[in-house]
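Sharing a structure with you now.
Shown here: the complex without one of its protein chains, the others still in place.
Lettered A, B and C in written order, each chain numbered from 1.
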Amino acid sequence: MQRIGVFVCHCGTNIAATVDVARVVEAAAKEPGVVHAEDYQYMCSEAGQLKIREAIKEKNLTGIVVCSCSPRMHENTFRQAAERAGINPYMVEIANIREHCSWIHKDIEEATEKAVILARAAIAKVTLNAPLQAGTSRVVKRALVIGGGIAGIQTALDIADAGYEVDIVEKTPSIGGRMSQLDKTFPTLDCSACILTPKMVEAAAHDKITIYTYSEVEKVSGFVGDFQVDIRKKARSVDMSKCTGCGVCQEKCPSKKTPNEFNRGLNNRSAIYTPFAQAIPNVPVIDRESCIKFKTGKCGVCAKVCQAGAIDYEQKDEIVTQNYGAIVVATGFDTIKLDKFDEYSYSTSPDVITSLELERIMNAAGPTKGHLERMSDHKAPKSMVFIQCVGSRCADKRGKSYCSKICCMYTAKHAMLIRDKYPDVEVTVFYIDVRTPGKNFDEFYRRAVEEYGVNYIKGQVGKVAEKGDKLLVQGVDLIDNKRILMETDMVVLATAIEPNPDVRKIATMLTASIDTNNFLTESHAKLRPVESPTAGIFLSGVCQGPKDIPETVAQAGAAAVKVVGLLAKDHLVTNPCVAKSDELLCNGCSSCEKVCPYGAISYEEREVNDHGIRETRRVANVNSALCQGCGACTVACPSGAMDLQGFSNRQILAEVDAICK
Amino acid sequence: MERAKELLTDGTVVRVLGWKQGDLGYNPEPAYFNSPEELADFVYDGFCGANLSKYMIQAGKMERNTLVFLKPCDTYSFNQLIKEHRVNREKTYIIGVGCKGTLDIDKIKNAGIKGIESISQDGDMLKIQTIYGEKEFPFDDALLERCTVCKGKTHLVYDELIGAQEGEEAGPKGNRFEMVEKLEAMMPKERFAFWQNELSKCIRCNACRNACPACSCLKCVFDSNKFDSAQKANVDTFEEQMFHVIRAFHVAGRCTDCGECSRVCPQGIPLHLLNRKFIKDINEFYGPYQAGEDTDSRAPLTDYMFEDVEPSVVTERGGKH
Amino acid sequence: MHRTEQEQAELIKEISGVNTKKCMKCGKCSASCPAYEEMDIRPHQFVSYVQNADVKALLESKSIWKCLSCFACVERCPRDVKPAKLIEAVRLMVIRERGGNYLTPGEVPELLDEELPQQLLASAFRKYSK
Partner (left out) sequence: MQVEKTQVFRPKIVAFCCNWCSYAGADLAGSSRLAYPADVKIIRVPCSCRVNPMFILRAFQRGADGVILCGCHPGDCHYTTGNYYARRRMTLLFSMLDYLGVENGRTRVEWVSAAEGVKFSTTMNEFVAKIHSLGENVRLGDLRCKND
């Protein structure tokens, strides 16, 4: 028989103002099994906890109920207090009489009555509690970073510098990400490549970092401290150990008609290619869909010209399986598709481009070698129009409801750079709001206006139409309340950004939660911004929400610290509220196994002794280290063999009964 | 039967699971036959309604192989049991037997035919020997409800067929959801009255549970202390509702609609209407699904789609309050 | 019956089904409007006028007769505000106050064309039939 103590907290007046605490104590004392009941001003205080510890010792309590604030607040506090007094910490139940009672009800009679019922339910539950032992699980001292952009590189460098092994998995043939496509960066106008390339080189040279490019995460199992991950290394068709990166193969490749992804399709590339000159690794891949050899079997030019004999048409995808203690998601972003924004003529006119395309045009290594020109006739523009918020802040399905955050600043950057380099080009920016929170950001924008003479007009553009070899932009100036109809040579759209579409697949593999916009959800919006709610999964960069480079780098470092904090531990304490199967009731039907999100349930042939009948049965076995305690299996099980410790069928039914009494 | 003898003699199997004549002319019962001699009692006629699949759970644990006779619809149950790892296919030799439909003795009795001694079939008619002389009754009028909406004459799993051909007369007949739809169209009060009347007949004999090939738990939750739900007394209507609702829920997505529950109910409660409601809902909400059709697909309740209907569909669709 | 401007504004919102608070003042409605130059009060201003219960000016505005009901503003609005619906509501209010519509309700269905927004036809008749 349990000996239960009930402790009712006043929480100052937070509870006591609407709940008659004395009556709750009185009612609780009458419940079967309760041998002690008292109230106190602040149960969570050191003095309050002392009362609990003393009562446990004096009255030989086996379980306690604390009627106080939400268990999400102080469950741990009271569990520790119980443990210090020598009883199992899982013999503690909380009746939430603050958030769920005193704070939402005004009538003292009603609130007190409810508090008594909530106390009764907790007493009924704790009567059925059993001591649980938290286990431990190992921590693999290695981290995985998914995505090799600036976020992934920075996270990997910081983890590696702390002395832990890190693997970067990058889908494309080179690390570098979006930042490698940018020309200059705001607000200092550093050359993007000049600041990124050293980091790429550092990552590649770091003895603690292994980089898997042209690779994807294929399967993830396990849990915090010990994830098992399958990485698919796609066949590069080039032997990385032999290739010297001389580039002759790319020069000689006869297939040169594939849109160049790195240049956003503004020019073409060869079938064997490295995305850009500073690529890491500087080893090309053969794009098998474009390669003549793979399509027709005839060609083989690259193999013939390769002095190193590195070309390997027979190469196959390879699966690398590795264990990790922590995983960082750094999958980055892409710009949204503009096919639904007909009014801007993006799909019909080559002179209407996105800002990321402009980055490539402005870049010395880009399709125009850095000369500002129209893609239709390669003439230098005399005037340019920038349109902001294309697809951002959009309530309808065509775009995204959020602000993409970076566009105001990069548009100011583009406008400024163009006015600086080509002073005869008229630059007009149509904006809804110019948002420049950030150090030196507003000053930067003002310089664009005041020093460089960029013409900012408040008002979203209604329409862009082709008119001869010009573009006709129709808008309004909301300040002057005047119609604007202007002819221009080029239109640049500040296109909304969205998380990399692959992230949904990755989030599912990681069981990391994701919002309706496909941004990964952080564990707490303010206090745990780089952690996913799934233990051991961390977030770095735009996969979590729009951000610029400095913010990304800061978050990458923060994620790295969290990873290091985890990897520094030798063991983790596991949640003991896990599923447990009664082998005598188990039918072996596999229903539980099918609904388990963690693959924690396996089946084995086991000899059981069912009341004297010895036989070998197929029974479920729960790996308590993998189980996270959701309880899906307990309901899938028709015979009731599967139960959840800490939230058992009988415990919950006891609560139901107490509430409905 | 001859074939069974052969297989017993040549050692392919060591026992045969079939039906033997009961103490009346129309109540054959499931039986094991361990020798060719015992097979003399073997019988197979329209009253061999019993679905032998469930017995194979037990047989699978015995030494060596067992021969079992399965009617087409029984093979769905057997398949479902394979899926749930309850039967051992390797230790089973299945003879798929042809089926013209199984009969409901109560339909004959209710027609006023009393003192039945034996029944035989003659074309479309049943010849019934009674103590009052020979009577005739149309075969089709004596069919069990489940056979009037037969899901097809194809065996899904077998080693050989007798009296049936492969791919014979596939496809279901009739609308098995007719009565479910009728109930759905009623006012809630009428529905409640209907079920209150039906379920209050329940004597908790557990025949439905014992006959059901899906209800095959080693120990039923209603017999264990896991839910404080072990109570057999017929206390009031709601106790019975709870039992039957949970029973139907536990077999939802696993029930092949074999109709054994209703066939064996001594009180004549149309229990299959509970199972069919789940089947109908599953088909409507999550796409057509026939339990036992295969041995590897995910059952509807262990599967999901992101776009699944919300539970509010019940209120929106019903709305008749 | 006399209504205050505030009441009129509420009525306009009710008739049109427009939530003026959704407007983020980007001006894309006016930027898209083919009749912009003809208007004294511009489409984007309709939203803030209604929001501020400045209804008298709207009732007297010539814009309500210049709106083509082409729905470009409705199509392009990133916040789903539907300025054309507001303009129609103001128009309707003027017509109701003057007393009498230009068409009997029974005549309207025959004139409907599936390709056109219903409002286009209805408002066209209100504007030009007299």
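Quick notes
Quick note on the criterion: a residue touches a chain if its C-beta (ideal position, glycine included) is under 8 Å from a C-beta of that chain, and two chains touch if they have at least 3 such contacts.
Computed from a prediction, not measured in an experiment: that's the story for all the values here.
Across the whole complex, the hidden chain's contacts among the shown chains comprise A, B. The residue from A:13, A:45, A:70 or A:307 that touches the chain not shown here is A:70.
One of A:54, A:110, A:318 or A:396 touches the chain omitted from the figure, and that residue is A:110. The chain that is not drawn here is touched, among residues B:44, B:139 or B:286, by B:286. Residues of chain B in contact with the chain left out of this view: 180, 183-184, 188-196, 221, 227, 229, 235-236, 238-239, 241-242, 245-246, 248-249, 252, 274, 277-278, 281-282, 285-286, 300-306, 308-315, 318, 321.
In the full complex, the hidden chain is touched by chain A at residues 70-72, 96, 98-101, 103-107, 110-111, 113-114, 117-118, 121, 508, 511, 513-516, 521, 533-534, 577, 595, 597, 628-632, 634-636, 644, 647, 649, 652-653, 655-657, 659-661.
Methods note: only the chains that are shown with their structure count from here on.
Put simply, the chain farthest from chain B by mean CA position is C.
Chain A and chain C, compared by their mean Cα positions, are separated by 45 Å. By the touch criterion stated above, chain B contacts chain A in their complex at residues 61, 84-86, 216-221, 224-228, 250-251, 298-299, 301-303.
For chain A in complex with chain C, the touching residues are 343, 389, 393-396, 398-399, 432, 458-463, 474-476, 478, 481, 483-484.
Those residues of chain C that touch chain A in the complex are listed here as 22, 24-33, 36-37, 42, 44-45, 72, 76-80.
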